[in-house]
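Yeah, one chain of the complex is gone here, protein chain that is, but the others are all in their spots.
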């Protein structure tokens, strides 16, 4: 993997956006442009995923679903423990921040896809399902952690049942998730010739549109990065350490349990290492109004997202390569054992 | 025509939009996105039409022009009679609603184009001219019907002359119609190599962009659909019956009088069966302020549009196929008779 | 060069936009659409330029840089002298207007690129660097001229040092220029296979998107054109004469000094003949608040821009062709002389 | 002001700021109170007891809406009475002030 | 208020709401009345005698515009006198109220 192969346009545009913010350029993309590109990218990634899934055995997708649920539930708990014990962060902020790390960032996922595409590396169809699934469990665990925190704090227990129901409904009617699932279903349903008609729009020009999106996200990340100080050293370190922990879990699951290819392991790792800015932040704003949004937004967008995009993805890929070349996945090991 | 061939992405995205509205998702496309896609689609359809027309005999286009004028004038009168006699709808609302049914919906037309493209069916170049022409006569007939209605009601005759002039000018300077005609002229003028340069933008990615447009329209239709009750059973039935009447007229004209291919008949039928939401609604809002906009908007967008997109287009296509295989067009009959 | 080859879609769409404005159509593109297309086009032109530059010798680019600086400094001074001596325009308005003519219009440049592409004419990679460079010197000369004017007027000298520093920073952090330079750097850096991934978005559909941009600019130009009268006959004539003077300088430099091909000369000429609406107008608004913005905006957008797009580009191309066929560039002459 | 009598009518102006999600409810309540005219400005931002709200924020997307009603004093009282118990739930703010309606446009208050 | 004298000037505030199409006319009339400052907010919606107007509606696209002018009382009278006869045609509403201008910015009233 030479340096030039790291110069993926998507990542360079992200850097350009951060640079623009750094030098206080007046560059600013219209807010609606951001929304439009997000809509486009989510549909594109969903359609592509659905098309791929149509060609593969649905039963084989199940392990990915389980993994997604496990990530969504497990990672926030790990994050919460670290925040509370190591960082002495107050319980409600810890709960709100944790929830984000159980979920995923579609932007990071798409950057990873662009990175793999740039290297010509293929990957399994299943990680995109995980992308769509992981938002909801993380929100619910966030709510459970918040409830637990409130009990610690001895405050009057809020009516969490109602909130839970409300948020579950929200998680499923959330526009972004709906688009992702809907596009996936459509990609799965339509015939090959029909798909060919819409492929130029949703696939051919996808990578270019992603560049504009990442340039915009770079500016946004740069803006949040500048709120760095108000967040404190511990939290910033956490914003770099937590994706590494998630990545370790992801590498393990992707290789040993799911037995994916290098590309697939990389994507699973990115899912585990990334942290949400789709459905979780608004859900936490609603469910844990006591938490300071600037904490979780700065961490999510200003620290973890750029870290993953610039440093994380190439490293996760290198690690996946190493794992894949060095160890057999457990499924293979078991099978080999059985066959003997 | 198997079921899978009906799973045209454009229609599925329309269904996704309606579904999002049904489950009260917070999915919402930026209003400017809608405007932008409409601008893009109108230019695209115009350019393509103009290019096709450049290759065909302009004299052959004349019958299409006559048919468009006949539709624009005839269908609103049929609609008005039905609304007044069967529905006992008050005259001014009847006039405003009628005008819509003399005109066409570009969205329905483009969905039909996508449907035919999905099946690999070709069609004549002329229907696109009809699309551009049909708005204006419908508005004028709407105005005449409103004048007639006011006389029935015995009210003071409004200065219809001035209004007529104003609306005629409006109909020709209307942005959407201008774009359509302008793009048609440009498509007709430019050389083949020049056209090739802009074709990727206006044709290659057209079908995909149409999907996003239809997803948005699905949400809009779903919203209007929910105003169902305030409109009443008769009007809703009318919103389904009137396109069927229009379709019958369209099938007849497309096959027997114009002698088009199956694809061409389908498009002519869609033009006759669809109802406007480009230039007619604002014109009626201005010219017949006494009419309740929620009536004609709910009918146009909430009832007739989804009916045409989901049920109508495939049925019209099937009927066109049947007609084409069973009967000779009159032109052919006449020619055969002459030749004998 | 037949007439049909002049019917470049981009120019026809510009004419359509002006026509829409002329007949007072209600056609209006969302303002954000304009911003988005500008962002897209600047990135596209930058990437393409960077890619081309990566394949060429950087030392060969230097003469283009010098030419750009010379244009940026020299043309405003010529303009200022004409405005003051011939037109008796008051000093501060003259300074503000002059600055615009030292800079370039990206829209005109892109139209010229589309024009050359339509004719299948190739061109050097260097003019795009000139495009990016020429904004800044023009702004500074504008400031110097304004300072000089203020001294003539005997007014209290403003703190031009601070303003100068501020504007220099502004010129380099200006969003548009940053995008152009940034995209150029990225295009220059990325590997061929990586570039291929984003090429469909940034190159394949570029010419079509440019059409929509020019249609929009046509409406804008039409609107400004209507403020014609308030500007006066002299200034309007200046808006046509000045690009011709710039073009003469550009032709000379492009052919004799830079020794470019016909395509390259055309682009250099367009750069010298066009006048800014990117960074200069806001800079002049800030630096010379005494000047009337409607003067320089009407001249820049309402007169010079349409003149260049409709009349200028084809003429400059014809002149470049003539020069290229008739005279040797000086470099060649010198070399031939040396070799003898 | 030194204008012909009847040119100006003493009226009340009600300014309400609520979150985008509550806008529909507020308008419904206005309609229940037989309000015949109001003006709405969406995509506002602000600061309040629930923190900062920014309609342009990429992630939280939190627009406020400003609603202005001009009406007669009795009508204003009615509106305030209907609206007030719900304001606690809606949050935001509701201001009442004096104004004069310049006669001329069709009566929509 | 307990502020230094001269810090606040008693002035009038005029709020006009009209449809997007009439905005240009209204501004022209303001300029005819030598108004030297106004603020415009476009893309407003509302309800009035001509029904509901929603700038985001896909089909009817009916934005209202809000125009605010702060000016001296005599100027306000002048504006109202010029504007009032046209209000019937424009529709919408025009409110006048009292306010105090905090001195400091360049005079633009």
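A, B, C, D and E label the chains in the order they appear, each numbered from 1.
Simple rule for what comes next: contacts are C-beta pairs under 8 Å (C-beta built on N, C-alpha and C of every residue); 3 or more make two chains touch, one makes a residue touch a chain.
Note that the structure is a prediction, hence the values are computed from the model and not measured.
Engineer: Mind giving the shown chains that are in contact with the missing chain?
Structural biologist: C, D, E
Engineer: Check the options E:47, E:70 or E:87 and report the residue that touches the missing chain.
Structural biologist: If we include the chain that is not displayed, E:70 is the one touching it.
Engineer: So which of D:37, D:92 or D:105 would be touching the chain we can't see?
Structural biologist: Of these options, the touching residue for the absent chain is D:92.
Engineer: In the full complex, which bits of chain D touch the chain not displayed? Write them out.
Structural biologist: Residues of chain D in touch with the missing chain: 12, 15, 17, 41, 43-50, 56, 64, 66, 73, 76-77, 80-81, 83-88, 90-98.
Engineer: At which residues does chain E meet the chain that is not included here?
Structural biologist: These residues touch the chain not displayed: 1-3, 7-8, 11, 13, 35-43, 68, 70, 97-109.
Engineer: So that we can see where the missing chain sits, which residues of chain C does it touch?
Structural biologist: Chain C touches the missing chain through residues 31, 34, 220, 277, 281-282, 285, 289, 293, 297, 301.
Operating definition for what follows: only the chains that are shown with their structure count from here on.
Engineer: Using the contact definition stated above, find the chains touching both chain A and chain E.
Structural biologist: Touching chain A as well as chain E, we find B, D.
Engineer: Look at all chain centres (mean of CA atoms) and spot the one farthest from the centre of chain E.
Structural biologist: Centre of mass proxy via C-alpha means gives A as farthest from chain E.
Engineer: Counting C-beta pairs in contact, which comes out ahead: A-D or B-C?
Structural biologist: Most contacts of the two pairs: B-C.
Engineer: Roughly how many whole angstrom separate the Cα centroids of chain A and chain D?
Structural biologist: 41
Engineer: What are the residues of chain A that contact at least two other chains?
Structural biologist: 32, 36, 200, 204-205
Engineer: Which residues belonging to chain D are in contact with no fewer than two other chains?
Structural biologist: Where chain D is concerned, no single residue meets two or more other chains.
Engineer: Which of the chains are touching one another, listed as pairs?
Structural biologist: Chains touch in the following pairs: A-B, A-C, A-D, B-C, B-E, D-E.
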